[in-house]
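Comments concern the structure below.
A protein chain is absent from this complex, but the other protein chains hold their places.
Which chain is which? They are A, B and C, in the order written, and residues in each are numbered from 1.
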Amino acid sequence: MPKPLNIAIIGHQFMGRAHSNGWKQAEKFFDLNATPILKVACGRNENELAKFANNWGWEEISTDWENVIIRDDIDIIDIATPTYLHHDMAIAAAKNGKHIFCEKPFALNLEQAESMLESAEEANITHYLNHNYRRCPAVRLAKKLIEDGKLGKLYHWRSTYQQDWLANPEAPMRWQLQHEYAGGGPHIDLGSHCIDLARYLIGEISSIFCIKPKFVNERPSDDSNKEEVTVDDASLMAVEFKNGAVGSFECTRYASGRKNRNQFEINGSRGSVVFDLERMNELEYFSSSDTQEEQGFRKILATDPAHEYAGNWWPPGHIIGYEHTFAHAAADFLNAIAHKEPIHPNFSDGVECMRILEKGSQSNAECKKISL
Amino acid sequence: MPKPLNIAIIGHQFMGRAHSNGWKQAEKFFDLNATPILKVACGRNENELAKFANNWGWEEISTDWENVIIRDDIDIIDIATPTYLHHDMAIAAAKNGKHIFCEKPFALNLEQAESMLESAEEANITHYLNHNYRRCPAVRLAKKLIEDGKLGKLYHWRSTYQQDWLANPEAPMRWQLQHEYAGGGPHIDLGSHCIDLARYLIGEISSIFCIKPKFVNERPSDDSNKEEVTVDDASLMAVEFKNGAVGSFECTRYASGRKNRNQFEINGSRGSVVFDLERMNELEYFSSSDTQEEQGFRKILATDPAHEYAGNWWPPGHIIGYEHTFAHAAADFLNAIAHKEPIHPNFSDGVECMRILEKGSQSNAECKKISL
Amino acid sequence: MPKPLNIAIIGHQFMGRAHSNGWKQAEKFFDLNATPILKVACGRNENELAKFANNWGWEEISTDWENVIIRDDIDIIDIATPTYLHHDMAIAAAKNGKHIFCEKPFALNLEQAESMLESAEEANITHYLNHNYRRCPAVRLAKKLIEDGKLGKLYHWRSTYQQDWLANPEAPMRWQLQHEYAGGGPHIDLGSHCIDLARYLIGEISSIFCIKPKFVNERPSDDSNKEEVTVDDASLMAVEFKNGAVGSFECTRYASGRKNRNQFEINGSRGSVVFDLERMNELEYFSSSDTQEEQGFRKILATDPAHEYAGNWWPPGHIIGYEHTFAHAAADFLNAIAHKEPIHPNFSDGVECMRILEKGSQSNAECKKISL
Partner (left out) sequence: MPKPLNIAIIGHQFMGRAHSNGWKQAEKFFDLNATPILKVACGRNENELAKFANNWGWEEISTDWENVIIRDDIDIIDIATPTYLHHDMAIAAAKNGKHIFCEKPFALNLEQAESMLESAEEANITHYLNHNYRRCPAVRLAKKLIEDGKLGKLYHWRSTYQQDWLANPEAPMRWQLQHEYAGGGPHIDLGSHCIDLARYLIGEISSIFCIKPKFVNERPSDDSNKEEVTVDDASLMAVEFKNGAVGSFECTRYASGRKNRNQFEINGSRGSVVFDLERMNELEYFSSSDTQEEQGFRKILATDPAHEYAGNWWPPGHIIGYEHTFAHAAADFLNAIAHKEPIHPNFSDGVECMRILEKGSQSNAECKKISL
């Protein structure tokens, strides 16, 4: 009989919904060794919070997360708030021995990240950082092909994460454009996803070049004035990996027509793979082991029971969507707790990712290549 | 305050799961004027049924659907069983005044279909037939473009529904290959989806040519013997529509590499659209209103709030999957009951679709074009 | 030392240009066992003809093709005229012992076609019918995969040939819309290409269903009046092949956005291929011999030396275009003459193709399936 684990979530916006859905769907579609109980939803706006809790089946609500975190009956703290709040919540949760499911970006800076990891390790809890794209079936397939040596020696990583909600210079100011709340622009927000995927699929980075342009300095705020944008608008990185591969990264919110295009390509001595989040059920795969005349990029629809996670959903050819990655993460996290095993990415991945991004910012500031 | 509506579902396999998920997700992601209560799950295998009910939150179980259908506290009968059972269940549900959410294919034959419709109309209930693909945001966009005159006068409908689970001649016998349970092969199973989409997007059909080949006559049954396949293996139709357009249809389970490819293309005097269920978030659209040098098929990612249903889920570029169409259907069905308005497709669409498919079979048998 | 072969071409419009270019490029890019000499260009408009001959290097011009055909120094007659002229020219050429390179569609009707074949066979000449798409490297690859058994038993042929130059109902009258000059509409013009490819790749056809709709009855002629369209506007066929496969064909000039989309898909028990002339350097290929998790359609860029004809042009990845198929045909035709070997497609393929198309027209007229 799976042990029930009581969850308290903090945050009820976009990520609050996506996490809540993840917990519920994990339970219905996966074999779990622990049962998620949606116990408390925390937030500031009591009315909104009540509606959110009612919709998703959270048993209680609270506007005081600090008092919830110390409750004995809570096993898991689910941090679904803006970045600038992660640090204090994670430290408090760890100190109270709670397992932590933390949304990305991990923290405002490396210092925060390191203290969060330290607390989690001291508390010996299960900690997870939600770079959910590792858990697309197609990404898992890429990982497996690499581990099986199907791509041979890796030469190139090439990723772009493109959105377009700032392409119009008259788009309004938002908290994501203010350094104090977001910790950075797409370098942090999107770049952390890309770095996480690169570390997962290729390995550790040894040096970095970075430029972080700003295209628009001021944007309209609510009161018809203009407010200063205090984060970068894009990030371009060229990196060297310890295993000899090289990589490029581009993150931007100024790519007209690209809504949420998290795309990567890997080239190795024996094969290549290509992934695009907007077609997240597909992996393109080239193998030079095919006969010369039959070689070509295969469009693999990763919806077969042979593909990780896919068999838990629908028959082959019936695609899944963005939200499903949260269910995969929730299922793996619950099972990790039950089996007392670590899960990745976790806070130590968060620290490494933040270290790389800060070195990138340093490269941008100093106009030189930075070693890690 | 939305009125609660008690649902009894019959069937707990693939469609039982997809429907249950649809009810649950509709409630969480849509504004409903009626609240779905998952009251009773009916089926034959009590153990399996109990697990199913427990997983999805059905309050009770029953192995006797006939006794459930007469219960006063049940408002909706959700028929998620194999085709050959639909008729008796729908008739009983209608006679007891229950609203009906019925899985496709509608019935074994036109006679059954007509009596099901008659019962539903006499009972004045809300009846829905689950050709769920009408409710893909990209399909809705195609409908809107047509209604807005963006494609001009319609000339061509061209659809293929391809699967590959029988491409291997040694694939085993299943109930879907036996006429008494399935009522037919892909002509019925897949063809009904295609006909429904064609009627939705183009209009009524006036004549039909059809061939229904059989590629493999016997297949291995469980006991190492071979059993006769009693349904067709594929269906090809060429039709004329009342509005002057012509259409082609191909349905097969022998298309190696095509997992669930429900694809259509429409050509009109001013534009064209293309849809493919394996990339169901996308609609390709060509407009001859664009300037000559800029004309081309656009790949529209139908994940914007401007696209029907899409705004209820995630931000633009965050794709949805197969199962979401069931939530759309559930939401629209519940609201239709609440507003005492009809919903489409319903049993009358089921009758029309079955009439066309039977004329197709007649054409195949008589080797001639049949008028409707 | 390759023997020189003197060519007389008749026709100097679109096909005159494409053929002339084919002869010239064949000589430069292929090893030929016979050297093409561009001797005489025939046509009606002497001024236009002179410019054409000068541009392409035809040594002489003549407005009297009948006198050219009887010249002893002419070895090859290249028929690049509208369809209604093919018959008389081919008969005359054959009677005078000339080898014939004949543009498609072959003839106005089966009777013409049969007499053309008879004359050619009596004269024991080398005769070629220019269904040039057989000689795309990607189509050759499809042929090879089928012959090597890579697709297994063939189940489905599915082809569409779509153009859009008549989608606008106000597009003007042209000779292609008049039965006396064209012999038919897209059923003949485009359908002959599709039938030729189907016979080449799948095999002989045993029965046919066909509808040939007309969307627009009259079109503007030069003098601001309207003129009657006397050919069909589209053709839909469903056929059975002798080997048990089934096929569908759709040919139209009313597909907005499709410029010259000659597309086919073949499904067999072990694999599938897809071809699209607008991306004619590519073949999509699915093989169920790949491991389950790695299965997917490969996009093969048929520009490798391993691909037929491709090695004669440029390095891999440097694509070729439409016109190159004419050079392939010219090279093969010249070598066929030199080696006294037959080439395909030839007049006997033309007869078979015409027989099928006429049976299609009969099916359309009689509203029933016709056996061959």
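Rule of thumb we're sticking to: a residue touches a chain if its C-beta (ideal position, glycine included) is under 8 Å from a C-beta of that chain, and two chains touch if they have at least 3 such contacts.
Everything numeric here is computed off the predicted structure, so don't read it as measured data.
> Can you work out which residue in A:Gln112, A:Ser192 or A:Thr252 touches the chain that's missing from view?
Once the missing chain is taken into account, the touching residue is A:Thr252.
> For the chain not shown, which residue from B:Leu141, B:Leu154 or B:Ile337 touches it across the whole complex?
B:Leu141
> Tell me which stretches of chain B touch the chain missing from the display.
Interface residues of chain B facing the absent chain: 141, 144-145, 283-285, 287, 290-301, 304, 306-307.
> Kindly note down the residues of chain A that lie in touch with the hidden chain.
Where chain A meets the chain not shown: residues 151-153, 155-156, 158, 160, 162, 164, 167-169, 209-211, 213, 215, 234, 236-238, 240, 244, 246, 248, 250, 252, 254-258, 267-272, 286, 288, 295-297, 367-369.
> In the full complex, which bits of chain C touch the chain not displayed? Write them out.
The missing chain touches chain C at positions 14, 18, 21, 24, 27-28, 55-56, 163, 258-261, 277-281, 301, 303-304, 313-324.
The working rule: only the chains that are shown with their structure count from here on.
> Measuring centre to centre with CA averages, how many angstrom lie between chain A and chain B?
Centres of chain A and chain B (C-alpha means) sit 35 Å apart.
> Centroid from C-alpha atoms only, then distance chain B to chain C, rounded to Å. What do you get?
41
> What are the residue numbers in chain A that touch two or more other chains?
301, 304
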